[in-house]
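One protein chain is absent from this view; the other protein chains keep their places.
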Amino acid sequence: MRSVGIIGASGYTGGELLRLLINHPDAEVKIATSRENAGEPVYRLHPHLRKLTDIKFVEPDLEKVASECEFAFLALPHGSSAPVAKRLLEAGVRVIDLSADFRLKKEDYPKWYGWEHPFPDLLDRAVYGLPELHRDEIRGASLVANPGCIATASILSLAPCIRTGAVEKNRVVVDAKIGSSGAGASVSIASHHPEHSGLVRPYKPSMHRHTAEIEQELSRLGSGEVKVAMTPHAVDMVRGIMATGHSFLTREVTNQELWKIYREMYQKEPFVRIVKDQRGLHMLPDPKNVVGSNFCDVGFELDPHTNRMITFGAIDNLIKGAAGQAIQNFNIMIGVDERTGIDQAGVRPI
Amino acid sequence: MRSVGIIGASGYTGGELLRLLINHPDAEVKIATSRENAGEPVYRLHPHLRKLTDIKFVEPDLEKVASECEFAFLALPHGSSAPVAKRLLEAGVRVIDLSADFRLKKEDYPKWYGWEHPFPDLLDRAVYGLPELHRDEIRGASLVANPGCIATASILSLAPCIRTGAVEKNRVVVDAKIGSSGAGASVSIASHHPEHSGLVRPYKPSMHRHTAEIEQELSRLGSGEVKVAMTPHAVDMVRGIMATGHSFLTREVTNQELWKIYREMYQKEPFVRIVKDQRGLHMLPDPKNVVGSNFCDVGFELDPHTNRMITFGAIDNLIKGAAGQAIQNFNIMIGVDERTGIDQAGVRPI
Amino acid sequence: MRSVGIIGASGYTGGELLRLLINHPDAEVKIATSRENAGEPVYRLHPHLRKLTDIKFVEPDLEKVASECEFAFLALPHGSSAPVAKRLLEAGVRVIDLSADFRLKKEDYPKWYGWEHPFPDLLDRAVYGLPELHRDEIRGASLVANPGCIATASILSLAPCIRTGAVEKNRVVVDAKIGSSGAGASVSIASHHPEHSGLVRPYKPSMHRHTAEIEQELSRLGSGEVKVAMTPHAVDMVRGIMATGHSFLTREVTNQELWKIYREMYQKEPFVRIVKDQRGLHMLPDPKNVVGSNFCDVGFELDPHTNRMITFGAIDNLIKGAAGQAIQNFNIMIGVDERTGIDQAGVRPI
Partner (left out) sequence: MRSVGIIGASGYTGGELLRLLINHPDAEVKIATSRENAGEPVYRLHPHLRKLTDIKFVEPDLEKVASECEFAFLALPHGSSAPVAKRLLEAGVRVIDLSADFRLKKEDYPKWYGWEHPFPDLLDRAVYGLPELHRDEIRGASLVANPGCIATASILSLAPCIRTGAVEKNRVVVDAKIGSSGAGASVSIASHHPEHSGLVRPYKPSMHRHTAEIEQELSRLGSGEVKVAMTPHAVDMVRGIMATGHSFLTREVTNQELWKIYREMYQKEPFVRIVKDQRGLHMLPDPKNVVGSNFCDVGFELDPHTNRMITFGAIDNLIKGAAGQAIQNFNIMIGVDERTGIDQAGVRPI
């Protein structure tokens, strides 16, 4: 049983960490912080947890975290996470950071985030926490940078495509569709229900920050740099991300070849499912079919008309795109079955 | 480990039974029937179960069920279930029937369902499967009639109100709001997405069949018959039922008195939560907060202006209103902790 | 052509007033105020009006309104409206106030709104702007108090029921379902999309302020005071209100008798439709069928089982529940056909 702390437990990601960790057989939540809600039972903000836990929010006190927790999950805003991670690491706490503060290389922060990274040395210790690509490094890591949600769906669905070596790498289009929970629990006019019902609203259509992660990880998979043309759209769902990839082929590719690569990469992966059926309503990935689970459903289709490979990656942004993946990383770090505590099926229909 | 069969596994309730039973430590699903989909893996219709089970739908063959299963869950249409239950019971299978075929007394079927019950003797053996009111009888039952979804939310929220003995029993209003999954997986114009988005459509505003169950169970709780004025409305959600009760007081009642009765009835109940807070957004029950779980959230408010007690009962219609409650009954029947396999928190926000 | 001003034009009601008035053949919008957005074209907040009008928001300047406008529509928060109305009335402007500031009698404000009314003399001049009940008084009024949205749906659907003289007047239940736009354009956690999707959340279940209006108007219709037991619920739609009434009969009533009363009251009303069909999907009112229009659909059903009359009233809260009804009042005040500028059919399906 490992003692864990959740730093920033009042938001949606914090809520998911709580929901999953209170039933995790190898974790005990010692601390769940929320400055604004200190003293309140967690069910005040996470009413689905009523009668399931007695945990109360406490003020964030890093000394206390350091003294009581072996592991800390940081669910803090981008930019706020780095100094917290630093202090906890210095105290020997292993950190799983759900912000973007440790995902990129030093030189990428000014371009994509607009600031110099304050602790470049920590970046060298950080491991990009996508188990399907970095499992071995995660195992011994003291600092894991949990991937972004759009990035997770994009990388996992496109990785086999890039592995073929048969696509134009400088123009991989990712057209993403995202649910409202991705923007967090803080109110804004963009997430006001009358404004967010029945919409398809482009959001940061070029230069979205997750682009950097996607390019970083896809470029590692083959020879040469991958450039990603990513455009997200807010659509009317609460949870879920669909990353639709449009890649152009440089040589002929068959379905058989693609099946082979997808299988090689994902057949043994506990949380990636290849969805490419010949019949039924569910022939390709749809976030609706993974909501409530840690799965990433990936699929593909060849378009002979335009010499194109279309890829699909669907996740629950709060689970495989955040809290679930963080716990998957935690499981790897402590050496238990990767599925421990996160093996729920999705809840469907919903 | 008990061997179980799911008769009628292609619908939404069947899907929930599958989802919950494949992870149940004391159950092994031996048979999942679907005439139309025999031979197909269950993930063809229940795509969230992909990679989680190898079960395939099979033709309904009651001899096979009888020879392989100790327990059978019947998720069949009203009227079709009774003969199946009869055959399985004769073969010694313990039956949990999710249809309405065994919920009422013999004399109520003509009035509410329009037919004479074909096996009135079986009605005597049937136990109404609401654990909070019938736990002891369920334990030894061979035939459990799983309650209707609106009935579950209505009975559990109103039971303490009736127990006060302080309300006019002949005019208990239940104004219910129901999600689209309650009407099942078969298509109809009423559930066509363009027709079912953003609606508030009254459905069978008087003489709805669940009224009979509610009256039967509430009348057992106090002296004399309870008459229920129930009107359901379809609203835009997939899962969830909210039963709002409006009861008029015959004497003064205080919040303290009500709290006492609710606590007495439900404090030890694993799946009923009293929701009546003084602050926060979640001061009263809302189906949104139970979706994905087996909880029934109940709450109340006194209205001095009209001498009224308002009650609220919220459930996930496919779980506490169907599959989850069926497994709760199963757990009682086999003598394990009632929460086994159904202790998930809801998934929120969703 | 009458010159009109919209005071408070940045909210949803303001947007509807703009949309409807820019095409009104007898109105010219001279002023549309918004302190926060002064100088911006109205399409910045109301993007559906782009290319349809050049109007820009201006600072609220009552002298300017008084000098340029014959009519003013006040779409201001409760409590802020009264002093504005006073100043404009003194300058001879005819005022249609969409807040609650002039809807009740002097003595009701402390009880329902918690404050003494600052201008009780103005209350005597104010006419409750429900044309179906107050058409003649509206005609010559200088100050019209536009009804609340839940009140409009409740009063219009229940008025014929009360007219029968056959219901228990002290226990008229109104169970209301409301869309998110009713809470306005200002953000709040209650209207945050992740919190407002798929919900059924009770809101102010007793002592809701609209109760006062409903009782005031229904009590005028028959002998003696009507008491209303009203409980609203937020449901997942943007526009729309459904007011479901549950009234208990004091004598036998037939469908024929009810039809007769509904027809007498509403047959000639341009914006009330009686919806009570024998077949089809749309046998009773549903807000979905009035969205985008100024209609109030009303219907009823008798429940012999509990001696109950069920009533239904459905409106678009921003049109018949606010801006459309305000323009209907304006049309009466200027003596043109009541349907002028607001005769659009609803937009369906949506």
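The chains carry the letters A, B and C, assigned in the order they are written, with residues numbered from 1 in each.
As a working rule, a residue touches a chain if its C-beta (ideal position, glycine included) is under 8 Å from a C-beta of that chain, and two chains touch if they have at least 3 such contacts.
Because the structure is a prediction, the values reported are computed rather than measured.
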item	value
From A:Lys106, A:Arg135, A:Arg220 or A:Arg308, residue that would touch the chain that is not displayed	A:Arg308
Touching residue (missing chain; options C:Ala75, C:Ile214, C:Val253 or C:Val291)	C:Val291
Absent chain, residues of chain B that touch it	12, 180-181, 185, 187-189, 191-194, 196-198, 236-238
Sites on chain A contacted by the missing partner chain, in the whole complex	170-171, 173, 175, 177, 179, 189-190, 194-195, 197-202, 205-207, 211, 227-229, 231, 233, 235-240, 242, 244, 246, 248, 281, 284-288, 291, 301-306, 308, 310, 312, 314, 349-350
Chain C, residues in touch with the chain not shown (by the definition above)	12, 15, 19, 22-23, 43-52, 181, 238-239, 273, 275, 277, 279-280, 282, 286, 289-293, 295, 297, 343-350
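Definition applied: only the chains that are shown with their structure count from here on.
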item	value
Chain whose mean Cα position lies farthest from chain C	A
Cα-centroid distance, chain A relative to chain B, in whole angstrom	35
For chain B, residues that touch 2 or more chains besides their own	238-239, 286, 291, 349-350
